[in-house]
Structure formats: structure tokens, C-alpha cells
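Subset of chains shown; positions unchanged.
Letters are used for the chains, namely A and B, taken in the order the chains are written, and counting of residues starts over at 1 for each.
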Amino acid sequence: MSAANPKPAQPERQDTLAPGRWDADLARTGPGTPGGRFFRGFWMAVARSEDLLKGQAKPIRILSEDYALYRGESGRAQVIDYRCAHRGAQMHLGWVEEDSIRCIYHGWKYDCSGQCIEQPAEDAGFASKVRIGAYPTREYLGLIFAYFGEGHPPPFPPYPGERADTVVDVWNVEHVPCNYLQCYENSMDETHVAFVHRPGGSHSAISDLPEVGAEETDWGMLRTGKRANGKVRLSLHYAPNVTRVIVPPLAGMDGVGGWVEIIFNFTPTDDENHLWLITSVVNVKGKEAEAYLAKRAEFHKKVAQARPALELAVELMEGRGRFEEMQHPELVIVQDIAVQAGQGRIADRMHERLGRSDAAIILWRKILARELRALAEGRPVKKWTPAPAEVVPTLGF
Amino acid sequence: MSAANPKPAQPERQDTLAPGRWDADLARTGPGTPGGRFFRGFWMAVARSEDLLKGQAKPIRILSEDYALYRGESGRAQVIDYRCAHRGAQMHLGWVEEDSIRCIYHGWKYDCSGQCIEQPAEDAGFASKVRIGAYPTREYLGLIFAYFGEGHPPPFPPYPGERADTVVDVWNVEHVPCNYLQCYENSMDETHVAFVHRPGGSHSAISDLPEVGAEETDWGMLRTGKRANGKVRLSLHYAPNVTRVIVPPLAGMDGVGGWVEIIFNFTPTDDENHLWLITSVVNVKGKEAEAYLAKRAEFHKKVAQARPALELAVELMEGRGRFEEMQHPELVIVQDIAVQAGQGRIADRMHERLGRSDAAIILWRKILARELRALAEGRPVKKWTPAPAEVVPTLGF
């Protein structure tokens, strides 16, 4: 029997984040943090449009802060502060009236700019002095976006993707119990497909190992995956948390729509949780579109009958199920959540051993660290420009 | 699209609590805090009498401390320390013997003064040196009260309310996941009825908006609600956490008993949780009493079959249900918990915008802050006197 081998001395590691303290900060997006200020300079996808009916209000938590989101009777979606200015009741409990909202507690009514316009039990004149926060809110590709930063928001839409003669297919929203950066990084890491998605087999067509490259752009990062045959696959990463990529159909969706463009929004709820807000843009029209949507409806029915993907992922993370034996209509989602949330609520980036296959992750961390340091130290930050419509992801096979 | 409006500058707010640090402290009642010392000067309602059978023992948590509560074979209820002096076993696991209690772990037996009177495996003479805490315990209006302060407790009962020819009807105990002060303040806030209890409609008779007044008394605070017709409704707030008020019958209880007197005890479990211990005193006797009790039994059956009110309230707070569509036999309880616990575990009193309808809340906070400051600074505190039986709540319509 050999001696214990508990803490091997670590060979030198590639320095991607010096000074070290930036490691944890890279992942943080709460108010007042450098990452929080960085994220608040962009539009954030906050919810799925179809989940918010006219007259409905909901609480949302984005970037470690709570808000209320409601849809006025005109159909307009609006993000406002979470609490009434009066005595702190939750605004989403209230009544939507026209495009305004009335607090459940004492009937204070706010218009969609956050201005208080009625206080049934108070003196006239008080309402005009009361205002809560309201945040620019828009919709695009089946999602609701909001801007939480100071001053005017950047141009809308936040990234290209809308095209004629396509079906826009919004996925179920996933609540993933880990920091957003783990999943954003995973989306830059094509190598994982050959291993994480081996069970189930839907991704075998892209499971050979590419040579990974990446370059910074005016709008984010362009990633390349060069195959043995010399062909190159392009994937796009829009700052600060959006990935646009061509992917094979999920098992159960093959035969219609072909490989589809997918846009992932990894929106931080707080530092230990985030949302997957995903839209497929599918190149089908007419009869093909009908066939696609019919199959998609069938697929959604199966998903609705299955246990939640997150529940199965947690079973795997806790060792109560076996990865290879897991079955689920959205198996790739179960697999991805288990592996990425399995890295920990906030992954430890100080004890990694990065290699050449991590080239895109390494570059993005350098960009992110550079921007956050500049913000922290009051130096000028990069002016990100709108991504041009002509730079698109490719299949590359 | 307008610019973001995230943090509107706050116009001056009415200063009710300066210096500001008293904001959080107002809500605290743990051991050693000013609020904890304040509360420990009064009898506290700790449980419902009918929930403690002869020979039964239970753990209770009151004012952020754990205790055991048992009922001896004579029928006497007694609050003692939570743990055995020997090795810390929970006393409620033990055996009640006569009016004493024997620890489950090694059989140490304590009488109801907390004196150890038997130690089966120890030398004689050791028991007489061992004593645990025992706290004056009495019963009144269907509730068990205990006194946790130093010296002799104030007179018992702690407030008037018992009357001949009435039915005493004790409600189910609610465990409310927020600080007690939110709910005590809500009980001073008649305006909320018109909004919070609009869905369901049981309270429409008192949903016009009163002019709120309040004055400090020797025993607490007397609150007035003046209606448009000039009539005045009186409600009583006994220091430090009891409200006595006339209310309309719950939906499902109309037709018997009429408007009833209700006494609310808002007992802190800890700073983020409290109990609602509520007694109705109903002006019925003879046949009327029978009819009332029969209807009440039916009502309780419906409640027992329904999902717990707290569960529905949490659904509302988390945005998984819609306030207006909620149905429950005790809908007013669901509504109240959702709105008041929705203010947060401990409401933020530093960012409120109080108005004239908050007059009673403002006065109570002034009284409370004054007393707690005096306690903190070692200055004399108010000598509260027993409330006179002739000051009673009125309907005022």
C-alpha cells in the first residue's frame, strides 16, 4: 500500500488572472461590484415574453437585485422597483390598471415611468413627490430585455439575429444553481460536447475534437473550431453574456428544421444562480415551419410530462443517480447543468489547469479582467459597438 | 425610449426614528437587546391551550430563545428551560410525571419550579444542587401565557377581554415568516383593508377610508378611525404586541355571531418569525352560541381540508400565484401574510414614505423608540398600568 497522496504540489499554472483576487471578482455582478457595473452597461434578457400575460405582474431577480415586471393592458412590458415607496409592499402583488400598477397595500398607483399618480388615503400633492425606479424595457426574439444602468441604454436590439422566413422558438427557461460565468465559459468550450454529451448520442456529429481559436472583436469574441478536414466553425460571443451558435437538433427534434441557430442568454439572478434564456432561430417557412412547430409541440409535451431537468441534474451532482443511465427528453440540458453547476456555486478558478483547448475561455477571462480592473480603478473602458448583422455563426462541417 | 430611472432621489422623509440606527433595533426582541428587555417585562402568549394535553410536552421558541412547555397531570401548564442541566437533552422528549418532568436521557426529574428532585444514576445530594429555569405560566382566553422577565411578573390577566355570556373562540395558530412588528403595525392600519382584502369581499363593509388618529395611553395606544359620517371606531393596542378590535365576520362565518371582538397576540418566535395567537370573543349565548359553534366547526373542517394558508401566501410572495385569483376559506389570512411577510423578513423602515394614514404607526414607533432608547441608556422607562376593562373597542358605524 502506498502512502497517502493528499495534496500534490501544483506545477506552475498558466497565469490568466493575476493578480489572483480577480478570480472571484470575475464572477460577481452584484450592485457596486466591477462586474455589476460592467453588466449594467448592457441590455439584459430577463424573462420569456410568453410567460407574462397582459395585466400580469411578477417578481424578478436580476444581477442580485429584486424588481417587479408587469405587462400593461396595452401589451407593454415594464420593469420597475420591487417595493412600493410607501411601506415596502411587493409591487407584483398589485393590480395592473392600463399601463400603470397599483400597490396592493394602500392603493398607491404608479405609471410606467415609476411616477406615483394616486394615493387614495393621503393628501393631494404627496403623490407628485413620490417616484420609484423604472427601467427601460423592450422585447426581442421572444424575450423581454431591460436596462439597469445609468443614462441612456445602448442601441436596441442588443444583438443581431432576427431574420425573415424563420421560426423563432423560445425554450423553457432554466434556473441554473451556479454562477453565470461557468455556463458562459462552457458555451465557449466545444471540447465538452464529446464527453458531457456522449451519453444520449444526440451530439455525436460534433464530437470530434476541434482546434479552438478565439479573437476579440468590437462587440465581443469570435470563436473558431477548426476540424481535421480543415473546415472552420464560427461561433459568436456577444459581450457580456450572450452566445450565438449553430447546433445539431436535440434528440426528438431531428428530421425537422435541421441544425439551428441558437442564442443563449446567461442572465445572472445573483452570484450563485442564473437563468438560461434561449431562443432558436430556425430556417423554415410554410409547410416546413408547420412541421417544425408540430414536432416542437410534441416535444414540449414530453418535456412537460418529464421530471424537471434541474431535479435530475441535482441527483447527479449529489451522487444519487448515474450519469450514463440518465434519461430525459432534454438530456443535454440535464447533462450541462449537472457538470457546470457541479463545478460549485462559484467555480474555483484559482486551482485550474488550463490547456490549449481552453483558448477561448482564457481570452474571454483576459478581456473580462481587463474591463473590470479598468472599472475598479476608474480608467477608461472599452466602447463596445453593435455587432454587425453579417458576422454570423457557421456550421463548419 | 427614455433613460433608466433606477434610483430616484428621495424627497425628504418624515423623521420618525432618528437617529436612524433605531430602525432595525425597533424590531428586535432577542435576549440582551433593548427590545428583548422591553418585551420580557410583559406576559407573552406562547401557545393555544387546547394544543397541549395533560402529560404532553412541546418545544417552543419565544423571543429568540428555546423553552419546553408541558402540562402536568393536574392540568397545570408550565414553561421551563429547553435543555436538561445534565447533558443538554431536550426536555420536551421526557416523561411528564405528576406536575414534574423527567429527562429522557438519564432520568433526571425536575419539579415545576425547575428544581431537580431525582437523578437515578447519581449520588444522593447532587440533585438538590441542580435547578433549571422555570417561568411563571398562566392561561387566559384559550391561550397559555408565560413571563420571561426578571422579578415578579405584572398582574394577570395581561389585558381585559373576558366577559360573561360569550363564546371564546381560539383560532388556528399561524406561524408567520416575518418580524412581529410588521403585523402589529398592520393591525394599526385600517386603510389596508380596502385594498388587501378587496379580493374575496368579506371586508367591504369597512373598506371606506377612515381618518386615522391615535393617542398614547397608560396601557398602550388608543386608535380612532373617523368615518365620513362622523362616526368613530375605537381600536385598542395593548403594549407591547396585542391588538383588540371589532371586525366583520369572515366569509363563511356570516349569519352567526355578528361582528366579533378579536384579540391578536403577535408573539415573536425570533426576529424573523412570529406567531399569531388570536382569540375571538363572540357575543352569543344559548341557542345562538350553539349555532355559532356549529358553523365554526364546519368552517374549521373546510380549513383543515384546504392547503395551509402560509403555503398560499408564500406562492403569492414568490410570484407563483395571482393575488386576485387566490381562493381559501381563510382568504384574509392568506392575504395578510402575503402582504406583510412580503415586506421582507424584517421590513426596511429607513426607506418608507409615511403619510397621514400612517398616524397610528408613526405614534407607536415613537413610543417604542422612546422606551427602547431609555432601556439602552439606563434611563427610567414608562410604568405601564393594567388596561381598564371599560375601555373597549367599538364598531363605529
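As a convention for this text, a contact is a pair of C-beta atoms (placed from the backbone, for glycine too) under 8 Å apart; a residue touches a chain by one contact, two chains touch by 3 or more.
Keep in mind the model is a prediction, meaning the values are calculated, not measured.
Each protein chain is a copy of one sequence, and the assembly as a whole in this entry counts 3 such copies (shown in place: 2).
Definition applied: only the chains that are shown with their structure count from here on.
Bringing chain A onto chain B by least-squares fit of CA atoms involves turning it by 120°, to the nearest 5. Centres computed as Cα averages put chain A at a distance of 44 Å from chain B.
If you check the complex, the residues on chain B that touch chain A are 1-8, 11, 189, 191-192, 194-196, 209, 316-319, 322-324, 338-339, 342-344, 347-348, 351-358.
Residues 56-59, 83, 85-90, 92-95, 103-107, 113-114, 119-123, 126, 129-136, 138, 147-153, 156 of chain A touch chain B in their complex.
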